[in-house]
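One protein chain is absent from this view; the other protein chains keep their places.
Lettered A, B and C in written order, each chain numbered from 1.
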């Protein structure tokens, strides 16, 4: 599996990871404050921030036909990143079902911030995914509570965001498979900010930061976590399960 | 909290646990083989089997108005037991939604055998809940893999069912919070047969055995596990969470 | 199993839960500040606080023969509560081994505050159990992140301690089976403050609060959590496992 050696250096050929960044892309076009921070949309900022990591990145938005998430796009997506806030209800059930099935069949999924209330995430979790919130430009400090996890590579014991929306417990999700970040908020709350979930063959990472009114997706730690999560969510998986009636393997 | 002492004996007053056993109750009326085993329906057999445990038990079936699961019934139910097989699609979405909400608000739920494909369980799990199966009257041996759990009280290292339908892995569920039983099948398969899940305030137990063509719900170990699970699922929980916009607790 | 009915009221006879509270009991005798808060020792304060819950409570301390933890005492203990801080090294390895074995055989264990570094807890966890700390009389707010759990009964969405020692992440423990409380600290840290672990047949609860210089064990929420944890840790379990060479169950 080593494809080249140059002296002591080893090179592996690698299938590039295909990432699709989906954004509802509403507030960036209607709210000056948001537009100033994300002039081309949150999706384009994240795309730019992930550029150094060598992924092959596309974007898709709500307004496109099929919300940009055609069968072909999904079939060529290893990891889907999802940001939504105001327009969850405008995402068609048919597309949600299509994406949902692809996740169960092995597509990675990174759910950002207010997408906790997206139809897709709620369907995958089976709970309300509700929480407490406050928009007060307060400080958030994200603590690593699972430093063994590859999603924490390159991150110190914690990192800070000077201005963020607060999300507070209780966060109505199933207990995550792995809890990776816990947030401290200036106003007195805590939150399980980085959570992994396995569903079918799909690996899901929920990552809390990213209110549209703050420059969170310009932050290098935030981008590093997302890039790490892309690699983790794109990692190999086993055979597609076979279901249904089965003959005995023994007499 | 001790309400009476007689010599060294202590008595606690206890709120009785209200159990509702829901059964689609179709095959018992249409299939002679099933009717011979469960002449009054699976629900009545389970009700009889749980009688010695001191629960207050009601039953409800598909054919009743609102499938017997009115708001009033659910509000007086601590733990709901659910058996379904052929008629999952006939359960109305409205009732599923009602039961689902009660689970998230703290009602316990015990999901039996083929109810893995019920709308309710699939909605709570967020996955297909699909599996492999074979109806061949083969031997199942359920091994305890978490003997610390109260659901295993009174059960030995394993127990056997001489004739059962086989359910085999991969079982498409989220990783359970606790894995309590693993089944061995004569034909060569294994299955995660006893699984707990916490969803919102609700405690859920999936328990595999119980094909309608075999006398499984007459088995004392099976009944003991269900009774243990009722107690576990009815156990106390914390305050109902408050969601939404929240003022800062700190300046 | 119902032992008495009086009108609509049900009474169950219940085996009383035998609790032993172990305390190293050093600083209460040597530090005036601590003595003023816990004049008879932390163990006696906790014993008094648990009195209304109907447990049968004994105490044991380091200075007693066998540290008060004879075979007979342990054999009559359903749940052991452990507080230690300065004298972990003075606890004999033989007694640690004895207690450890009883936990694996089903005795419940509640590990309080600085006992995270006790020989017993570290042996059960298999990790260093190290953490960050600061003694600065700061505010701690404990948030419930698993309101379905019986340990949270009677507790609101959070509770506060005005003055506590800070413990901060990373807390070097295995991922807990259940994460129940997460603490917010005034100085900017978070901590996984309430964690359950199953080991063998034993149920273990680690509960963070309780620095000797603050009146934490006079707090009613803290006492309620400990009482809830006693009941949870004393709950039923399955059969004692059989190990070793085993004959085939099938031909």
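The criterion applied here is as follows: a contact is a pair of C-beta atoms (placed from the backbone, for glycine too) under 8 Å apart; a residue touches a chain by one contact, two chains touch by 3 or more.
Just so it is clear, the structure is predicted and the values come from calculations on it, not from any experiment.
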item	value
Sole contact to the chain not displayed, among B:23, B:45, B:61 or B:183	B:183
Hidden partner chain, touching residue among C:66, C:172 or C:221	C:172
Which of B:117, B:145, B:213 or B:239 contacts the chain that the document leaves out	B:145
Those residues of chain A which, in the complete complex, touch the missing chain	1-4, 9-16, 52-54, 106, 141, 144, 146-150, 152-157, 177-178, 186, 198-203, 228, 235-242, 249-250
Residues of chain C in contact with the chain not shown	104, 123-128, 130-134, 136, 138, 166, 168, 170, 172, 174-175, 177, 186-189, 197-200, 241-250
Interface with the unshown chain - residue positions in chain B	141, 143-147, 157, 168-171, 175, 178-179, 182-185, 188-190, 192
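As a working rule, only the chains that are shown with their structure count from here on.
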item	value
Fitted rotation between chain B and its twin chain C in degrees, CA, nearest 5	180
Separation of mean Cα positions, chain B and chain A [Å, integer]	34
Contacts with two or more other chains, residues of chain A listed in rising order	168, 170, 175, 188-189
